[in-house]
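All protein chains of the complex are present and in place, except for one that has been dropped.
Each chain gets a letter, A and B, in the order it is written, and its residues are counted from 1.
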Amino acid sequence: MLESLSVIKDALPYLLKGSFATGVIVVGAMLIGLALGLLMACGMVYGRKWVRLVVGFYIWFFQGVPVLVLLFLFYFGLFNFLGLNFTAITAVTIVLGMTTAAYQANIFRGAMLSIPQGQFKAANALGMSNVQAITNIILPQVLRISIPAWSNEFSIILKDSALAFVIGAPEIMARTQFVASRTYQHLPLYITAGLIYFVLTWSGVKGLRALENKVRIPGYSHQGN
Amino acid sequence: MSRSEPILKVENITKSFGSAEILKGVGLELPKGAIKILIGPSGGGKSTLLQCLNCLVTPDSGTIWFNGGVVNIQKSKELYAFRQQVGMIFQDFNLFDHLTALDNIIIALCKVKKMSKQQARERAMTELDQVGLGDKGHLYPAELSGGQKQRVAIARALAMDPKVLLLDEPTSALDPELVGEVVAVIRSLAHKGMTMIMATHQISLIRNLADEILFMKDGLIAERGTPDELLGKGCGTLSQGFCDKLNEIAGEES
Partner (left out) sequence: MDDMAFFRELVTGLNRGLLMSVMLIIPSALGGLIIGIVAGALRAFGNSLVIRIGDGYAALFRGTPLVVQLFVLYFGLPNVGIYLTPYWAAVTGFMLCSGAYQSEYVRGALLSIKRNQYLGAQALGFTRLQTIFWVIIPQAMRRALPGCGNEIIYLIKYSSLAYIVTFMELTGEGKTIATEYFRFTEVFLVIGFYYLILVSVAKIILRKTEKALEVPGFGSV
């Protein structure tokens, strides 16, 4: 028991340093997902038929294949095949980004459809182009509405980022495994890793809830207004 | 008929949704300062016609003239410029829910007319004052009553300096006690000489404001004429029958 505690005490700074890599992966992936997801959502709601088909296929693929398989497929397979020499962290960030983009696209699509069509018409009637209407009127509302679902997606991606160690990215899990293989204190170390993830998830979700409250519009609720 | 060159003129507008033919070839002219009122049963094509006038709904065929020139609606630049000069008021207001009353007006001035923020703000304040909401600019749509929302919507449209105003049942979504404030604003616009075409069931607007009443039914203009011609005692028109029914309802409510 005492031995476990001292191992944890010694290892903790080393493990916590891993949360920097984890943070880079998660923030990067969520931002890629945001950009790509918004683009695809616009494609699904306002795009031509072929755009909707392409986006539909993308979503079907990335929502149907396990993250682990995608990591192997891209890191050992496609990235190499295309001659892209990404580091493990970059590769994980991109793969998780593409995965969460598929889910975020659906989140944003739902939000777009929940905004009354009349507002788009009104923007057009004032002389705004479709692009102006989307960026000035639709997106500001879509982003606000999407925060709760986005926060859920964040917690999923944070947890999925723990798979990065399978391709050797030096994040929390990889570091824990490294220490555990030397000290044989698997149980206390993995519990510690779990706690670090728990705290990260919790603070991220709390932060996003604060953001949600900050940008809330008085009297406005997206459930039917 | 043509007292002067019409500001807005359309000819032979048709529109179908799937197999349903909503407009079967409608034409009309709006001379400067004219007020035309569309009445008729719901489903008769009034709303679709209004939305075809500024191409929120693209007509299947037909021609639109604005200020004497044909509007090429295939060219998006030309279409956007055309829409800037044609204001529209919707039945359910369509304020932008994420913006305050003031910002609802400012955004189009800044983004479409490329005004400076400062200029836009001043203009928006003036328009809000005009509709009697000078003190409500900081409120969000969800914090306004229906009548206030519609007055903001009118201020928003007027800030763009439109040459014509299209009004699609501006009072239909309002509680009865809030109709008056919006009617008053529309009246004052009429007195200032604004060119308008309005679909409405508001009997007071029909009788007192209309230069011409257009009765729409089954995608066509079935009758047109001045209020005196169509609503005079015992003239037995479709319009008269329709307005009598509106009167009955209004009578029951009051």
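Following the convention adopted for this analysis, contacts are C-beta pairs under 8 Å (C-beta built on N, C-alpha and C of every residue); 3 or more make two chains touch, one makes a residue touch a chain.
Model, not experiment: these values are computed from the prediction.
Engineer: Any idea which chains on screen the missing one touches?
Structural biologist: Those shown chains that the absent chain touches are A.
Engineer: I'm checking contacts with the chain that's been left out. Which of A:L84, A:L113, A:I191 or A:A210 qualifies?
Structural biologist: Touches the omitted chain: A:I191.
Engineer: Any idea which of A:P13, A:G64 or A:G83 touches the chain not displayed?
Structural biologist: Considering the complete complex, A:G64 is the one touching the chain left out.
Engineer: I need the residue numbers on chain A that touch the omitted chain, in ascending order.
Structural biologist: Residues 60-61, 63-70, 72-73, 76-78, 80-81, 155, 158-163, 166, 173, 177, 180, 184-191, 193-195, 197-198, 201-202 of chain A touch the chain that is not shown.
Convention: only the chains that are shown with their structure count from here on.
Engineer: Where the centres are mean C-alpha positions, what is the separation of chain A from chain B, in Å?
Structural biologist: Here the centre of chain B sits 45 Å away from the centre of chain A.
Engineer: Give the list of chain B residues in touch with chain A in this complex.
Structural biologist: Listed in rising order, the residues of chain B that touch chain A are 51, 54, 56, 76, 80-81, 83-84, 86-88, 90, 92-98, 107-108, 111-112, 139-143, 153, 156-157, 160.
Engineer: State the interface residues of chain A toward chain B in the complex, per the touch definition above.
Structural biologist: Answer in residue numbers: 115-116, 118-119, 121-129, 132, 136-137, 140-141, 144, 217-220, 225.
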